[in-house]
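For this depiction, one protein chain was excluded, whereas all remaining protein chains were kept in their positions.
Here is subunit A:
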Amino acid sequence: MSRPMLEIVALEKSFGDLKVLRDINLRVATGEMVFVIGPSGSGKSTMLRCCNRLEEPTSGAILIDGKDIVGCSSSALNRMRLEVGMVFQGFHLYPHMNVVANVMLAQIKALKRPKDEARERALAMLDRVGLRHRAETMPTQLSGGQQQRVAIARALALDPKVMLFDEPTSALDPELVGSVLAVMKDLKDSGMTMLVVSHEMGFAREAADRVVFMDGGLVVEEGPPEQIFANPKAERTQAFLSRVRA
């Protein structure tokens, strides 16, 4: 395997006495889409949030294209975060600016792109998620699915090397989930490296290159989706999957 785009090495995270992550090791190759599944409280979201240091790891290393994000200074961290796009469960669009301004803000302030260029790029990304016609709308006037697609466009506009998805469809009405998954599928097909925490098992099965099952702060099992879903080896994986399917 060539150098992975995202590599998590011996990652540990504690909140006080509570050990949430114990020795996580994970590699995501360039262009690979890795799904992380597991029961709530298993540490999946915490692991994902360590990848751009929204959570500060207790120990371990996280390499983005070979550079460690854990040890770096705060200014280097801001630069590295440009390479790691993140999509949240709750969208977190800025309610005081319209859609295109949402997508432009970090391009201008963090990436220092000229305004015209940022706008052009923002419109192109909105086009990609099918929302160019809503560019001048305020976020609160969009449906949840549309808001999440804008959030994806906002992350993509910074030309990240990796995209992190933290339960991107969990807050959506069922009929809106499909539009977000379609954007994610399109993103994968274009070669984006993606690490996804999600409960969308059907989508994982169809689109993921690899599925990682986490429980109790550990990676219990990983493999291609066919194997994890059809023939899970670990007992905990089997138990979890049977609960989810039931």
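One rule holds for everything that comes next: contacts are C-beta pairs under 8 Å (C-beta built on N, C-alpha and C of every residue); 3 or more make two chains touch, one makes a residue touch a chain; residues count from 1.
FYI, contacts and distances are computed from a predicted model.
Only one of "Response regulator transcription factor", "Phosphate transport system permease protein PstA", "Amino acid ABC transporter membrane protein 1 (PAAT family)" or "Nitrogenase iron-iron protein delta chain" fits the UniProt record of the hidden chain, and that name is "Amino acid ABC transporter membrane protein 1 (PAAT family)".
Contact with the undisplayed chain is limited, among A:N25, A:N78 or A:S170, to A:N78.
Listed residues A:A29, A:A61, A:A106 or A:A124: the one in touch with the omitted chain is A:A106. Contact with the undisplayed chain is limited, among A:V34, A:M47 or A:M86, to A:M86.
Of the residues in subunit A, those that touch the hidden partner chain are 52, 54, 74-75, 78-79, 81-82, 84-86, 88, 90, 92-96, 105-106, 109-111, 138, 140-141, 151, 154-155, 158.
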